[in-house]
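One protein chain omitted, others in place.
Take a look at subunit A:
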């Protein structure tokens, strides 16, 4: 069965890789800590960002309409897509209008969510991802494993192999600088030949109708400056009310995600340049339904910084692909099952509820509480595994009053003494990597009865 636990088990077959993955992401988490300590009132900044986003979610329709009005006045064309399918069709129709055959794309998790690449390729359009990490996974025909560091699961030697296979790189190359140069030369061609560029949107400003795209490689700018068609796609929650709020989010985004003070390129787009066609597609794809779920609503504040991935001790040891979805990690474990319960019902259980994600989140999403609540919903809707449900029912009954509890204790003790083979075998998941605790002679209660309460 394809679920988080089994995929994580696969990832763990290579323990060295797990250690390396863990170390790499922890390094980023520590960079984030240093950066956050350098900003006075960091916690206040998080609080303000959270409040701005809550305000946005409460007045989403107003802000979206304000944004549309201003963007239209700036000469941008606006499209609304209710789901992934509509989004993909809109992109295709724009490209067809302009007879585009080649398109470059800068990283956009939304298009991953909509599976745009496959759709366009099926329709005869060549799409090139231009973010280096994204390009590598594209060549390897894999989905990204992290929202900010899409290729973090691959070692440089493996990247060398991919480049050897697809980009004519010499065999055995693993020097990052040389590999980057090879990718750069290849991408240059793609940039020059492409007729359209697609970007994501990090922040869309209602007040001005402009939007901001953050990249570290300048690839969004390169693409959009060269092509005559710019398509920008956003989930409808990407809105912020005013330009002055950008300062808050831009300070939080890069520091939280990669431990940089600011993303290398924060590009502002306000109107198409002469002769250029600029489109924005505003996508719902389950978001408005999500908005209506009060308990889970505030996870729509997410700005996709990736901090919760880097800190999550489970993500670090199970790898992004174990979440079998575009947005992995703690936030993915909320967003995905809300949109598609059946396929992602395993994800809310892929957490120890340690709460570290909640603490790092720059917009203060109470991730671990939502994971807890989602578990309750998933089980209540009957999606749990029946064996687990049965044992839980037995357990609940045994613990519900003292008589049953004492009987339960006696059974456990008996089992320990007479049937240790039932506990000490590899079918018992506890025993696979751990010894069983010893069974003491008497319980605390027995001690108390004997020594304190005199058996009363």
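Here are some notes:
The criterion applied here is as follows: contacts are C-beta pairs under 8 Å (C-beta built on N, C-alpha and C of every residue); 3 or more make two chains touch, one makes a residue touch a chain; residues count from 1.
Just so it is clear, contacts and distances are computed from a predicted model.
Between the names "Hydrogen dehydrogenase", "ThiF family adenylyltransferase", "(Fe-S)-binding protein" or "Iron ABC transporter permease", the one given in UniProt for the chain missing from this structure view is "(Fe-S)-binding protein". Listed here are the subunit A residues that touch the chain not shown: 4-5, 8-9, 12, 15, 18, 22, 26, 33, 36-37, 42-43, 311, 313-314, 317-318, 348-356, 358-360, 372, 375-376, 378-380, 384, 388-389, 392-393, 395-397, 399-402, 405, 409, 412-413, 429-430, 432-440, 442-449, 452-453.
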